[in-house]
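Taken from a larger complex, these chains appear in their original positions, while the remainder are omitted.
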Amino acid sequence: MQPIFAGFYSAKVLKYSDTIPILAFFFIYHRTYVKYLLKIRTIFGRMRNSSYICPLLLIHMIENNYKTQVIGVDIRVDKTVSALVNIRGEILAREEFATADYPNISEYVTKLADSIALLMEKSGNPDGIRSVGISAPSGNYNTGCIENSPNLPWKGIVPLAAMLRDRLGLAVAVDNNANAIAMAEHAFGAAHGMKDFVLVNLGSGMGSCIFSHGNIHQGTNGFAGEIGHTTYASGGRQCGCGKQGCLEAYTASKGVLQTAQEVLSESDTPSLMRSVQKLTVRLIIEFCNQGDQLAIEVMRRTGHALGVGLANYASLFNPEAIILSGVVSRAGKWLLEPANDAFETHVFHNMKGKVKLLNSFNEDKDLNVLGASVLAWDVKEYSLFK
Amino acid sequence: MQPIFAGFYSAKVLKYSDTIPILAFFFIYHRTYVKYLLKIRTIFGRMRNSSYICPLLLIHMIENNYKTQVIGVDIRVDKTVSALVNIRGEILAREEFATADYPNISEYVTKLADSIALLMEKSGNPDGIRSVGISAPSGNYNTGCIENSPNLPWKGIVPLAAMLRDRLGLAVAVDNNANAIAMAEHAFGAAHGMKDFVLVNLGSGMGSCIFSHGNIHQGTNGFAGEIGHTTYASGGRQCGCGKQGCLEAYTASKGVLQTAQEVLSESDTPSLMRSVQKLTVRLIIEFCNQGDQLAIEVMRRTGHALGVGLANYASLFNPEAIILSGVVSRAGKWLLEPANDAFETHVFHNMKGKVKLLNSFNEDKDLNVLGASVLAWDVKEYSLFK
């Protein structure tokens, strides 16, 4: 068995040998192993901070202790999904719980740590787990914090990476979801092998990620990629960000629904959209597939706005491809054809016909945890005991 | 004296010693030295290509043969300026000639090589010159070509770097002028020490350059930065590129003049602008400084368009600063204050108050040759004789 306290090896000292029997049961591999481990580690973590070195145990390092797995976490408004992912991007196990059940951030982090501990247990080799990556709305890679997320329960600046690292004794990295999805597509999807590309995520908001020279362009404060808040129509629709005419107000979920209201109010043409109680983007897409002309018109207008916005993006950035993800992007040709038309009309002439518009390659439900796992590999290894 | 044919050193062979007298005069340092050198090098270049190795001369390498100077070339529609620039960005000598006098590209390159030869002569140490950098409209760094420049006399794809390298036996790099100016400001000006910034050049056109992680973001085909051809007003003014509503049509010279026509036609308010035969941007700026209200209004509208465009740019890239160069940027506060107002209104809220708007630091006339000299250092050293 791999030693629990490999970090002690470097101490090469065995002072308080009387404590060994007390701790010896940790070596018996049983169900509660990981939870105890986490608690013990937390205690030791505090000790370490108080400059108290704990040379309790000395166990020989086993040769070739490879780190072959990481934990990817996808924090959403409705639920938090954690996954055990190996080097090749295979998701080996999942855990999830309702995010809203933990409005207190400290309790949330404890729950998340427990959830990860279960995955570590399932892995069969907790010491082969290298680090943790987290995809979160308003996650800032530079600071490791969730910063002023409008929709998550915790307000202000939440130092999530630091809090979780203290609980787990593992390195933790945080980034926003558009960046995580882009990492997933770069490592295991449509952008594999691309050095300069853009990913645009069309969900409840509109975010994006820029890869430049093979690396994410974070910008000087980590805020780059706010395509959703570029101005599409000066003095246009009110956006949730406080500005008017933001692209997001036309292309993200809420914008699509607002376009649907406009389309429906412009005429009396019959439409399946009139018959549902609560219209959603998914329903509009379904109605498009059923040939509903007004639904198709909604997507046509959405695609036009999207195409103009992406053309500006491409003129500035000259990407090899623009990859689309998120619920709106699932409209397929109803969105992509008008988007492509508007794109080709508005893009700088040298790039006409040269920029690929692609849908994301990986499945929606995997994109964020996959990307979070890539992020986990990017952060430097860390151990409480080193 | 540094040997002319340092490349021969590696051969370490002196076979045809009878040829030495023939060539010995090259060691006499006289006015025609460099021109002969260039011709000789061209001949040897051809020989080398025909796999004929010329072990004519063997001269001992003098210790510490430092390369301390480069040539920066600024190709404009009206004139071509070449400058001898040292490591610290000091311009030691200049040569210039009228670009339009050489409509034949081959004759142009010959004239340019002669011009550079004069600078090499002036340098006092031709072998201390490392390479050549060229700033040219529509210059493409990836290919070393001028590609379809609308205003230069040579049409299509002009392989300038390759042609000049063959003439000079020195490495030659080419880039467009926005990139060159950005390199100048990064190496010796307002952007020194910045890793992520944007330079926007407002001249007869509107170009820009993006620095990401300390390097130029060229884009997948080398076309990145086309801020001038992002859409500012859908269905708006006709742009020279064929599209409608491009930002350039509102903020570059021609756009400013068009705005002036509009402003003048809207009212009968007296204005200095009405009295001149041929209105120019410089005149409008002068009239602003004299308090002419309509001229100020022209710059206010220009600044507004600029501010909106730059806000979109910043929302996407989150730069530390946006640096402005070019004739329009010389309007100072008449342009910057309305631009700043529009910028702060339209930029993504997290970046409000965080992005510096700066004028370029170096003098206009030096910006391009300085940047071209930085480019020259970036290219790998090359010698016909290695």
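As written, the chain order gives the labels A and B, with residue 1 at the start of each chain.
Just so it is clear, contacts are C-beta pairs under 8 Å (C-beta built on N, C-alpha and C of every residue); 3 or more make two chains touch, one makes a residue touch a chain.
Small disclaimer: the values here were computed from a predicted structure and weren't measured.
Copy number for the full complex in this structure file, with 2 chains shown: 4.
Just so we're on the same page, only the chains that are shown with their structure count from here on.
Distance between subunit A and subunit B, defined via averaged C-alpha coordinates, is recorded as 41 Å. Subunit B makes touch with subunit A in their complex at residues 194-197, 208, 210, 212-213, 215, 217-227, 229-231, 233-234, 241-243, 308, 311-313, 315-320, 345-346, 348-351, 354.
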